[in-house]
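Report on one structure; see the data block that follows.
As you look at this complex, bear in mind that one protein chain is not there, while each of the others sits in place.
Going in written order, the chains are labelled A, B and C, and every chain counts its residues from 1.
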Amino acid sequence: MQYLNTTHGTDILEALVDVIVENRNYLSEVDGAIGDGDHGINMAKGFRLCGESIQGQSLGLSKALGTLATTLMGSIGGSMGPLYGSLFLGMSNAIKECETLDARAFGDMLTGGLNALQGISDAQVGDKCLLDTLVPAVDDYRRAADNGEDFPAALDALRQGAERGCESTRELEARIGRAARLGERSRGHLDAGAVSCRLLLVTLADSTERHLEKAAA
Amino acid sequence: MQYLNTTHGTDILEALVDVIVENRNYLSEVDGAIGDGDHGINMAKGFRLCGESIQGQSLGLSKALGTLATTLMGSIGGSMGPLYGSLFLGMSNAIKECETLDARAFGDMLTGGLNALQGISDAQVGDKCLLDTLVPAVDDYRRAADNGEDFPAALDALRQGAERGCESTRELEARIGRAARLGERSRGHLDAGAVSCRLLLVTLADSTERHLEKAAA
Amino acid sequence: MQRIINDPDNVVDDAVRGYLRASPSLYAATDHPRVLKYAGETPDKVGVVTGGGSGHEPAFLGYVGEGLCDAVAIGEIFSSPTADAFLDAFRAADRGRGVACLYGNYAGDNMNVKMARQMAEMEGIDVKTVIARDDVASAPADQRDQRRGVAGEIMMWKVGGAAAARGDDLAEVIRLAQKAVDACSSIGIGLSSCTIPANGKPNFSIEPGHMELGIGHHGEPGIEVAPLTDATSMAKSMCDPVLADQDFTGGEVAVLVSGLGATPNMELNLLYAHIADRFEAESITVHRADIGNYFTSLEMMGATLTVMKLDDELKPLIDAPARSLAITR
Partner (left out) sequence: MQRIINDPDNVVDDAVRGYLRASPSLYAATDHPRVLKYAGETPDKVGVVTGGGSGHEPAFLGYVGEGLCDAVAIGEIFSSPTADAFLDAFRAADRGRGVACLYGNYAGDNMNVKMARQMAEMEGIDVKTVIARDDVASAPADQRDQRRGVAGEIMMWKVGGAAAARGDDLAEVIRLAQKAVDACSSIGIGLSSCTIPANGKPNFSIEPGHMELGIGHHGEPGIEVAPLTDATSMAKSMCDPVLADQDFTGGEVAVLVSGLGATPNMELNLLYAHIADRFEAESITVHRADIGNYFTSLEMMGATLTVMKLDDELKPLIDAPARSLAITR
């Protein structure tokens, strides 16, 4: 069986920071189509701050995710601060006690994040927001893991669920956020939050996969 | 010798009212080029009010001009109210005692108006305003009358001075009023106040000429 | 974008510095750069906190002062303050008698306040909230919990602030602030858009010759985009839904007409004349009317109307003394 050693927190977190900072302009561009064009600015601001604050430290995954959560909550504001803040805080809390994560524990981490997020927001799948990425991705991951697929396969399900969910927002009419102003005209464009969520989940899957170790049988 | 019987006040005033009301749009158009395009509106408002207030009355010229002056002062405001108000008040005061006006007395009336106007304003010939019409017109009239030309010839000098003075504003750079904002760019356009002043002086000359009587020799 | 700013991304911090320098008798800094507190002496009383996105000046920070709010959390332009900022505002306002957090119904604010409140409870600060939902255009009366908060928030701050100032306890301050904003029905009319400095382009668009009835303070969609009418008709379009929302007939009201930013005061007063005519026709007595820029949306053109039903309990609180940038009486 494969597992993730949670000592790789700094490394995994840096990958999340990098993908957001690298996609700053892309995210703003996506937001520009039906929002106000600042999603990349907002996200990069929070993630960059977090990257700076953990630099040179070697953190466990729970600690690293917790730092990300509090940095986002303390620096972004708006809706994204608390939403991504809760997501990562929920993930952090779910694995506080773990030294290693197997596929099931990793799933508990994802579910912990989703639950925390849903505890703070009434947003639903179909509203055209990050939940449209997050919910199918976590569902697909859990289904794979519950069906006994191995860790890499479950991570692949996470990636594919995220891609599919993100893509699903293209046809949705926005019911929340600025894009809701456009009604029908919000169709035909991806949702910026769904895109950033896809980037984060895919990157999380990728870097987790890189760190997977085989348990001494 | 020819003279004007001052009983024709209402008649002469109605001609002044008519020419302003008829040229309402033209005056605004001239003002529009380098001002704010409301000179016709402002002037027509005051003159129309005056026309209504004297309707059906048979007024002496002094009384009629006095009514015009107070109506303008009470209804136009801005600079035009007091300037045209003083002009007509000065004219009215200069002929209070007269039952008839010969060419010299008519000249005193014009000078009385000009003096009153200059008593209230520091505007100068060359500033690009109604004085550029008024001053040469009155000067030319006086010169003709002083040189012993007859009343109709003096009135003709008034008309020609007014035309020439008004036309002179085309090449001037505005130093007062809204057009002053444009500096150099105010050149090449007539000044609206100079145009209304020309209309008024020409009309005054025309209707005076119509009413001239020959003194029983 | 014709603005008086430096780095467009730092507009809010730069402005906060200006407010602190300009009004030292009103504002004191706190440990949090996005939290200001009232600089004067605050007796032992219930703390009153508000907060929200910037760009609505004088809201929110203009309502910090005597007889009003004790601390404010300041967000980016049109974006909720962080949970941290709300928490620090709670800390700044708390005198041990609890904190009334009076804010408007927006997703971000709801989430950030909720989180801040959880953290505050852990520190032993008792925080209760009232969430303004006075914008009749944002949802029908039977879905009032969906409605946005708009200029009715001002009435909520005034009443809650006055109740706290006279020494009411937290439960009573909350009850009265809730009663105040429940007594309010508001609607906005937008005549032009506005530009967030960091974005550099208009936030949405209203075609010249058109207006949007029921527009939100950030350009949220209204009830109807219609050709621009005269002020008489606009007054009717605003009064109709407001007067249909609650039964004001025969009663006494406080009225607030706020400009959205760039509409001159004379137009707001001109509009009010028609609103007053209508109220007279419906036997509604205007106890007081405040006309001016009380809750804006950057440089939008347009206006909002807020009507508040008064009774013997609310009236003295509305009339009570206050000193702040936005309201001094």
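Following the convention adopted for this analysis, a residue touches a chain if its C-beta (ideal position, glycine included) is under 8 Å from a C-beta of that chain, and two chains touch if they have at least 3 such contacts.
These numbers come from a predicted model, not from an experiment.
Participant: Considering all chains of the complex, which shown ones does the missing chain contact?
Facilitator: Among the chains that are shown, those touched by the missing chain are B, C.
Participant: Just the residue numbers, please: which parts of chain C touch the chain that's not shown?
Facilitator: Residues of chain C in touch with the missing chain: 1-7, 11-12, 14-15, 17-19, 21-23, 54-55, 57-58, 62, 191-192, 206, 208, 211, 228, 230-232, 234, 257, 261-273, 276, 289, 291-293, 296, 298-299, 301-303, 325, 328-329.
Participant: Residue by residue, what part of chain B touches the chain that was omitted?
Facilitator: Contact residues on chain B toward the absent chain are 36-38, 41-42, 73-79, 81-83, 85-86, 120-121, 123, 176-178, 180-181, 183.
Operating definition for what follows: only the chains that are shown with their structure count from here on.
Participant: Are the chains arranged, by touching, as a line, ring, star, complete graph, or other?
Facilitator: Other.
Participant: Nearest whole angstrom, what separates the Cα centre of chain A from the Cα centre of chain B?
Facilitator: About 81 Å separates the centre of chain A from that of chain B.
Participant: For chain B and chain C, what's the span in angstrom between their mean Cα positions?
Facilitator: Spacing between the chain centres: roughly 56 Å.
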